[in-house]
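The chains shown are only part of the set, and none of them has been moved.
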Amino acid sequence: MPEITYIEAIRQALWEEMERDERVFLVGEDIGVYGGAFKITLGFLEKFGEDRVIDTPIAESAIVGSAVGAALMGLRPVVEMQFSDFIACAFDQIVNMAAKFHYRMGNSVPLVIRGPSGGGVHGGPFHSQNPEGWFVHVPGLKVVAPSSPYDAKGLLKAAIRDPDPVIYFEHKYLYRRIKGKVPDEDFTVPIGKAEVKREGADLSVITYGAMVHQAFEAANRLSAKGIEVEILDLRTLLPLDREAILGTARKTGKVVIVHEATRTGGVGGEVAAIIAEGAFDRLDGPILRVTAPDTPVPFTAPLEEAFLPNADKIVAAAQRLAAY
Amino acid sequence: MNHSGLTRDQLLDVYYHLRLTRSLEERIGILYRQGKIFGGVYLSTGQEAVSVGAAYALGPGDIIVPSHRDMGAHLLRGIQPREILAQYLGRLGGLSRGRDGNVHYGDIQRGDVAFISPMADGIPVATGVALALKRQGKGRVAMTWFGDGASSRGDFHEGINLAAVLRVPVVFVCNNNQYAYSTPLSRQTRVPDIAARAGGYGIAGTIAEGNDVLAVYEAAKEAVERARRGEGPSLIECKTMRMRGHSEHDDASYVPRQLLEEWRAKDPIQGFEARLREWRILDESEEARITKRMAEELEAAVAWAEASPFPEGKDVEQGVYST
């Protein structure tokens, strides 16, 4: 199996799905001639033409709204947000138009909205956000956030084939920093299924996205200290994989939830609530969260470093919990 | 005989749909006052020609994205009065099976994209529908309606500009009924004509007498043909007047009575009726026949809708997703 980067996995998923299904088309800012701010769609315009790789004005709300219209007509739009931060500009069309349509009228809206999210690249308050928490609170949407090239490719293909609106958050810090084995043949990663990425008996770290890698580093360090960490990569944030969450919580009895998004109102709260309700009898300690603090994402290196959760912070929390 | 390119039967069909819209809405108003309908009741009384006239310019493969005062367009798409009544009554027979209320309906199968409340949200959606139609290359077009109030929202701007840039086949119809809830046009915008914005997008813009159903039809027909020819979107502004409250709970005391009187004299149905009589297309017996037919149909529709069951509470969680 070839080793490819996370960003290449995303590119391949888009390319292959466009080849497989001519209903699939891309729409967004600077994705055609320029190939996208991160060059993911470079060469797509030449291959698939103007009808299927659509450069738009700066108009996030209309981009999403028009994608809903096209999706209702049977096409399969994949919207690129140049940065996930700008998804705020399309919020109304996403939560009121796209998310509620099927419940109201019974019609599918097969729409994907994808874009780079996350910090660690000195992007500052408007090019670093992790907006997934808002969308997890929107019935009718699905939300995914892959951590590996394999998942990135498999989840994007699954998202494009899914009949419902899927928000796909790719972590820009991972784009070119991680590589992983990805099979040549077609595959998907099912939406709604978490994956145990590392087995361990002592403590569970439940996380997703870029933080999976910090969790691995923490697990290695903790292993040296005799603490075996199980890492559950949620992969899909809506719908959450209750069974997998409860499974690992019941197995280890100790849970640290980790996400890069800010703490209050984040996905971590939901995960904690699921566990505190469904696995209470098997818990051997408090449920801890390691997250960014409740601030905008700061720009300068020392502040951003302090802001971002990392292996150190996970190790510290895990040691506290292990000792409980 | 040929008026605005329409045959006698077509003219009577237009007349019928104007009348049906008004009667059905009146019936809904009665059900509301009887306490059988809850929530908003937004009627198009006195401005039916905007919806009927424009939608009449469409062919069978075209797609509409109506707003909240477009019952006429829905009816022309084949939505049945009984379905609309069941919608208002919250029954399973309604187009949203009780999930959504009143004007929030449509049916994709019949080329009718359901309305949602946030004003102007349908505009980008219509642009996207048109994008899909353009790709099919069959000359199909999309048409969407919105109010003067909706024209102040960002989605109006983004959606029309995007349509213009992509040159997709869509017709934007502004129902300028001079009020948005209590807000008069002068407080909505400094320009008297919403159509004046077309120039800023590089698309065709026209103003039509909104209470003259054939004028609306002609303007729409031209725009539809332009779209079919691949010449992109158009904006049609139809000047009319909201003759009732914003919703049925609203007595609209903020509207000058004189303004209402002026416009009452321009009632689109009476006006069209007079012309049909003049053209000897409609006489008293024909009109009586239509009135009778409609009354019967509506009674049957109400009975059907009232007999339609409510959804069951236990099903509340079903249908959020496709699978």
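Letters are used for the chains, namely A and B, taken in the order the chains are written, and counting of residues starts over at 1 for each.
We take it that a residue touches a chain if its C-beta (ideal position, glycine included) is under 8 Å from a C-beta of that chain, and two chains touch if they have at least 3 such contacts.
In this text the structure is predicted, and so the values were computed from the model without any measurement.
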item	value
Formula for the whole complex, using the labels of the chains displayed	A x2, B x2
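Heads up, the rule we're going with is that only the chains that are shown with their structure count from here on.
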item	value
Chain A and chain B, separation of their C-alpha mean positions in angstrom	41
Residues of chain A that touch chain B when the two form their complex	51, 54, 56-57, 59, 61-75, 77, 92-93, 96-97, 100-108, 139-140, 142, 163-164
Contact footprint of chain A on chain B as seen in their complex	63, 65, 95-97, 99-100, 104-108, 113-114, 116-118, 121, 123-133, 135, 142, 154-155, 158-159, 161-162, 165-166, 319-323
